[in-house]
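Showing just some of the chains, left in place.
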Amino acid sequence: MKSAVVVFPASNCDRDAAVALERMTGNKPHMVWHADSAVPDVDLIVLPGGFAYGDYLRCGAMASQSRVMRDVKAKAEKGVAVLGICNGFQVLTETHMLPGALIRNAGLKFVCRPVGLEVTETQSAFTRKYDHGQRVVFPVAHGEGNYFADEETLDRLEGEGRVVFRYAPGDNPNGSIRNIAGILNEKRNVLGLMPHPERVVDPLLGGTDGRALFESLIEALP
Amino acid sequence: MKARVFVTLKNGVLDPQGKAIGHALQGLGFDGVGEVRQGKVIDLELAERDAAKARACLTEMCEKLLANTIIEKYEIELKG
Amino acid sequence: MITPQIVREHGLSEEEYARIKSLLGREPNLVELGVFSVMWSEHCSYKSTRAHLKKLPTKGPRVLHGPGENAGVVDIGDGDAVIFKMESHNHPSFIEPYQGAATGVGGIMRDVFTMGARPVAMMNSLRFGEPSHPKTRHLVSGVVSGIGGYGNCMGVPTVGGEVNFHRSYNGNILVNALCVGLARSDRIFLSAAKGAGNPVVYVGSKTGRDGIHGATMASAEFNEDSEEKRPTVQVGDPFTEKLLLEACLELMATDAIVAIQDMGAAGLTSSSSEMADKGGAGIVIDLDKVPQRETGMTAYDMMLSESQERMLAVLKPGREAEAERIFRKWELDFAVIGVTTDSHRLIVKHKGETVADIPVGALSEAAPIYERPFVKREPARGAPSFDASRPVMESLLKIIGAPDMCSRRWVWEQYDNTVMADTAQRPGGDAAVVRVHGTGKGIAVTTDVSPRYCKADPFEGAKQAVAEAWRNLTVVGATPLAVTDCLNFGNPEKPEIMGEIVASIEGIAEACRALAFPVVSGNCSLYNETQGEGILPTPTIGAVGLLKNVHRMATIAFKREGDAILLIGKPRGHLGQSVYLREVEGKEEGACPPVDLAAEKKHGDFVRELIEAGRIDTVHDVSDGGLLVAAAEMALAGGMGTALSDGDIPSFFGEDQACYLIAAPRAEAERIVAGAKAAGITASLIGTTGGDKIAVKGCGEIALERLRTAHETWFPSTMTGEL
């Protein structure tokens, strides 16, 4: 599987994502600068966590206007898989590649801790190696991860099996509506999620629950 | 020309910050405070001198960047 | 005209002003006076402490650069080096907690990455006033979110620290931030601007009128718009700093740099004059070239501005374009603002005129040094009385939920502590551990000091702070490497305070020497006083250790049911100045626990070898709160109870030094006891792990969940509703 990681000014999980990708796939991903006009031909594009443009104005807002995002969008339309983690998820909603918005955490504070998640959809290239309903633990680290969308959109997301990760009951760290932690686009090739799977592929760091996500991609995107 | 843009949350969108401010005000003993909502105000200096053109340009800025129209609405105020 | 009034406003004494005149051979102008005032300030010149700081041991086989550079550098083998320093941002944080703490974090990071290191871990040591003081919650909330706001955006994990409350900090909080970075030992960047004719470049943010020293009155006459009294608070821009970090590291990968230094306190003034001084060179700066945020800035404003996120570099001639390309790519300001010379003078030009012309030595070695008079107070003595009939388990519950002892989860969950994907040990243990990226090595970090001990006995208390830091590194399995200190005290012009400073430095020196634990960087923050009331003496110790194999790391959490619990060391039940005495008896009395440095070393080395050999993985040192509290912390961390043998109040709550608790399978534990005996170390089996409560023979029991509720409740419930 060939992959690329987009680097925005003040992305800060770009290296983490690259290390996890290399560890899981055996290949170094391409690092793509936000001002580049195109992403190389790859099977997976990762928009990493961080504070692109300082998270000023709104998280992901300025990054969504980056030059490279036009190509990311075009490639996604052609079916290339896109994974937005944390800040990357915020960029995807700001680009309207995913519906809804991520607003300030209900507790108003940045929150960094491991959270329990449920894998609520396994019919996807990102989660096929998980069991339906499986409980996993990924860390979150964000100040604005409170997922919001109108009722109609939410019903659609749920009806179409596009809510892939939910916070386990009682473990919602940010007030996300319907406990939503990660969603797919209509074509199911774009996933955005707030928790960090790339921080749980190495047992030294407190867990390996994120591995199956990368294993799913490797299997789905040969 | 100077312009001021207000970006506020649409009705129905949860505003945790506004809610917290309301709470805190009550906690400080300010009674009779109803709903509180927080938004952004962006002050800009523009080279443009024509009001209509400036307004059109600001609208485009709002749509493209300054507001996320899924959750936010905006108002534009020109200040001569 | 410089009037005595203006001199006073610049914090300079009459004698100091006379000295300036004689060094210059004339009267200074206002710009020059400003330059002298900041360079001769306590903060920059260490004029009260310099003579005493010489007593600290600063050398060791692994030390590559000790104090004097922007941060200390220690060799960790395989061509890797760890670079670290701790710094205070106390006063700004009291004025504006969010921005004060945020810019404190930004400042210490620049000190570390200016030397070529990528920051990999942050810590913060915080002291606040009484929880009930009307300002405390606001300050806690602001400081913590400021630290998180800056550090999280930088993508550097904040992995630990300390938080304490005491009324002596009501009017003077302490915010000490520690940054640890990693570099290659052959790619360390220094600040000596050697050679003449090299371009001096300014990079980062534009210069504004931020933080211009209290001398606002004097500068007002130069301001074009002095109607609005300008705030002197600096606002941090972590986004720009992140770009600055990446751009600097990119430039450092070339060989274009001769010298580089961040613009910290006293900004352009200190960076330019210090670089010239260290390089034995001179420097000419043209202020018209300095990127400016506001119009109408004066030379005085620019030289004294403390705008953040700026660096000054001296390049090899001809390398400007290459450097500029890198900084432009990162969308940062870049300007060649001057050149090095062989004149040994700092020459500043503005609008075609020379506005300052000062021999650089006048700002550094000719700066005043004071042998301030000091008296060493008699240490507090005696073993205070206590009520022996108090129920032990109730006291445990009270202590574990006390403001100084309860869980700091509320704090550390606001910090991204796992970004960079190398955090092997998160906050909550004795020391944090981050892996050296791409290797199997680990770096352990801790900050420690018990100001109540230092108040009772500055010398012994300072020794204790070093010993505790050394222990906290040891118990995770790290070999302690070196120390950075942050000496927070009151007014050094008072002989008693100066006595505390001197005794503390001597205590640190003695402990560091005995433990082969050199001091490689540090910082002094004096005048922490309000209305004549000083803070508790607070010599914070930050320290770093090395794990050769990060997979052989110990944590405090109980891991297996049925492990035997071992106590290493021989407690005497020292209750003086203990948490028990304060929380349960309501007294702050007695002698602080004495530190036997030989015992520390012996016991610590013994424990570390067991960890390194892979024989044990569960260790905690006995510190605040004593043995029973330590055991309870291990139980809470592991979610597993324990049954302990009997004892009395002093043995459960005494804060004796050089003591450790270990949990290990019984057979291993017995071997350890035998090994300890052979080594002349006292080791005793005092209990077993398992179950869901803490049971103490003869004292009753308490459910772990009840203890956990007490431990986790105080912080969040105290802080709710604080915006």
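Miscellaneous remarks
Note that the chains take the letters A, B and C in the order they are written out, and that residue 1 is the start of every chain.
We adopt the following convention: contacts are C-beta pairs under 8 Å (C-beta built on N, C-alpha and C of every residue); 3 or more make two chains touch, one makes a residue touch a chain.
Values in this document were obtained by computation on a predicted structure and should not be read as measured data.
The stoichiometry of the full complex, written with the chain labels shown, is A x1, B x2, C x1.
As a working rule, only the chains that are shown with their structure count from here on.
Averaged Cα coordinates give chain A a centre that lies 29 Å from the centre of chain B.
If you average the CA atoms of chain B and of chain C, the two centres end up 40 Å from each other.
Here the spacing of chain A and chain C, counted between their Cα centres, is 35 Å. In chain A, 108 are the positions where the chain touches two or more neighbouring chains simultaneously. Among the residues of chain C, those touching two or more other chains are numbered 723. Residue ranges of chain C in contact with chain B, taken from their complex: 721, 723.
On the chain C side of its complex with chain A, the touching residues are 145, 148-149, 152-155, 237-240, 242-243, 330-331, 412-424, 426, 435, 550-551, 723.
By the touch criterion stated above, chain A contacts chain C in their complex at residues 9-10, 12-13, 15-16, 19-20, 49-51, 53-56, 108-113, 139, 141, 143, 196, 198-199, 202, 204-206.
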